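One structure coming up, written as structure tokens, with questions to follow.
Heads up, one of the protein chains got dropped from this complex, but the rest are sitting where they should.
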Amino acid sequence: MSDIPLSGQTEAEHLRTLRKKARRRAVLAHRGLIFGLTVVLLVAFVAVFAPLLAPYDPFAQNLSLRLAPPFWHDTASPEHLLGTDQLGRDYLSRLIYGARISMGIGFGAILISGLIGCTLGLLAGYFGGKVDAVISTIITVRLSMPIILIALAVVAVAGASLKIVIAVIGLLLWDQFAVVTRTATLQVRSLEYIRSAQAIGCSLSHILIREILPNIRAPVIVVATVELAHAILLEAALSFLGLGVQAPLPSWGLMLSEAKTFMFFSPWIITLPGVCLFILTLAINLLGDGLRDVTARGK
Amino acid sequence: MTMSKPLLRAKGLVQSYRVKSGLLSGARELHALKGIDLTINRGEIVGLVGESGCGKSTLARILLGLEQPVSGTVEVDGVPVTQADKRARARRIQPVFQDPYGSLNPSMIIRDIIALPLKVHQICPADERMRRVARLADQVGLPARLLDAVPGELSGGQRQRVAIARALIIEPELLICDEPTSALDVSVQAQILNLLMDLRRDTGVAMLFISHDLAVVEYMTDRMFVMYLGQIVETGPTADVFSAPGHHYTMALQQSVFSPDDDAGLPTTRLKGNPPSPLDPPTGCAFHPRCEAATGTCREISPELVDLRKGGLCACHFPLGVDSGNTPLTRSDPHALRESG
Partner (left out) sequence: MTLLSVKNLRVNLRTDAGRLRAVRGVDISVERGQTLCLVGESGCGKSMAALAMLGLLPPSAEWSADEMKLDGVSLLNAGQSTLSNIRGNRVSMIFQEPMTALNPTFTIRDQLCGVYRRHKGGNRAQARERAIYLLERVGISNARNRLDQYPHELSGGLRQRVLIAMALMCEPELIICDEPTTALDVTTQAQILVLLAELREELGMGMIFITHDLGVVSRIGDHINVMYAGRVVESGTRDAVLGCASHPYTQGLLRSVPRPGVNGLQSRLGTIPGTVPSFYQADPLCPFRGRCERKLPICASQAPPVRSGAGHHSALCHNTEISSIAGNSA
């Protein structure tokens, strides 16, 4: 019929394409989202392809060329774009490998905390009652613990290694996932499609994973971005205090820590990893805010 | 297969909830169902009418096994079903809910939504599953191109067709339709009601049809129950209940139905007051504060369901159409009778 707007398309399909276009326009028009996404993808790319991108071995020392300034100084060494550190290691290569550590720890930790938090939140929200009371208490207990002190204590006892740092951060940052998942589940739980699934005889895991989880993914993704930034900063803080990643691994936090002795004579050595951390966490937070804006709009 | 054994029999269903009514006052008991008996035979459409808060949705959830009653039993084919055989019950009893916008998972495509029961009950291999989905979509009048859409792209009527297809795909013996058309436009409602009638004719599926709309119940059902505040106040063949209602509440409901072609004007006999809160039900007959014919007996003694006519039961001391004078038509004890006289 002539009522159908475009050839071969139904009204619903037509509207769907129009809405998709509008969504795409909204995404492209959101500067924070675009900036955040670009930076995060760039850092992720650098992290993945670090061995190909780094001009030098980040561990190779060259004691004859220590604390070489970066390219904007007159005395810069032409071989080392961003100079070298106190042991003569190429700073650009260390920053590139540092991205790997930050992203690796960040993603590893939110994977663990997301799994714990979402499971607890789903169970609390879905069952309510006593289950909810118990889980809510666990969440409150967790919220009342000072993260950095607990992390310090655990790392001090268990020893510092990459795996332990990921595990500790992962086990500490699940609270926001649990809170948000629980609230979102509560809203979805009473909807009729959940009751339909129960009446069909679906298993608990099916209801939680297939029926509820996909429909609360938007807030969970937003929390994941915030917690990713949180995890990266926490790693930097632990490393700075000497209880995170151990030397000679090039973590940005550790680089800050190592550089603090030299910061008065070679300010770039502390500025560069600091700027990297700042830009990455800012980008991740902007990405999270942008995602929230765009998904809220689509609803 | 004998016809004598009903498909579903509910006996003495009682349900109550604890409700917090205020900050300082403690929890109170809300009696949602107060002893409901109900049978549904094979291939029959049974109506359940009542206003919001009368417990009809609670009853539906109990029959579907989504809630456990405080007491009472539900038998399917003479065998009591318990919480344990959830999946077995699900194969025989399926729901169609009211809200076509909330009853479909918004992040699944229609094809998967309809196929889900087959998958859960592992009824047939994947390719056969898709053939059955296509066949059923055709049967419920759902265009095949919509099978790959998500619910957000469908209209209310189309969604309700999806919900019906999903309910029917495992060939249950009983559909519990909880207000299946009350969220739809009239012209769409007509399509869905016709569809349900066709499906009943073609598949022989029995239905419990829950609605607040008497005209729809009259159109759809063979037998009906009228509920008021957690109790059944009248039951019987639909035609009989409509031609000669026994309970004053049934009569009031009937007078509140407006059909567009008679110009009877607004109802003259009016119900008094507002529906009572289930938290604070009246004594005696729950309907007495709103009833024109209420006497002292009604205030004190709760009437029981008694035979009104062949196949019809009514819980009223002074049922309509029965010239009982001032004698209450109940098995009430003589002491109470003396008081009322």
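Residue numbering begins at 1 within each chain, and the chains themselves are lettered A and B in the order written.
Rule of thumb we're sticking to: contacts are C-beta pairs under 8 Å (C-beta built on N, C-alpha and C of every residue); 3 or more make two chains touch, one makes a residue touch a chain.
Quick caveat: nothing in here was measured; it's all calculated off a predicted structure.
Note that the absent chain touches A, B when the full complex is taken as a whole. Screening B:L30, B:A252 or B:A294 against the full complex identifies B:A252 as the residue touching the chain left out. Listed residues B:Q160, B:Q189 or B:T297: the one in touch with the omitted chain is B:Q189.
Of the residues in chain A, those that touch the hidden partner chain are 1-5, 11, 14-15, 18-19, 22-23.
Taking the complete complex into account, residues 51-52, 155-156, 185-191, 193-194, 197, 212-216, 218-220, 238-239, 242, 252-253, 255-263, 265-267, 270-271, 273-275, 277 of chain B touch the chain not shown.
Keep this in mind: only the chains that are shown with their structure count from here on.
Our note on geometry: chain A versus chain B, Cα centroid distance of 51 Å, whole angstroms.
Within the complex formed with chain A, the chain B residues making contact are 61, 64-66, 86-87, 89-91, 93-95, 97-99, 102-108, 116-117, 120-121, 145-146, 149, 153-154, 163, 166.
In the complex of the two chains, the chain A residues touching chain B come out as 10, 12-13, 15-16, 191-193, 195-203, 206, 210-211, 214-215.
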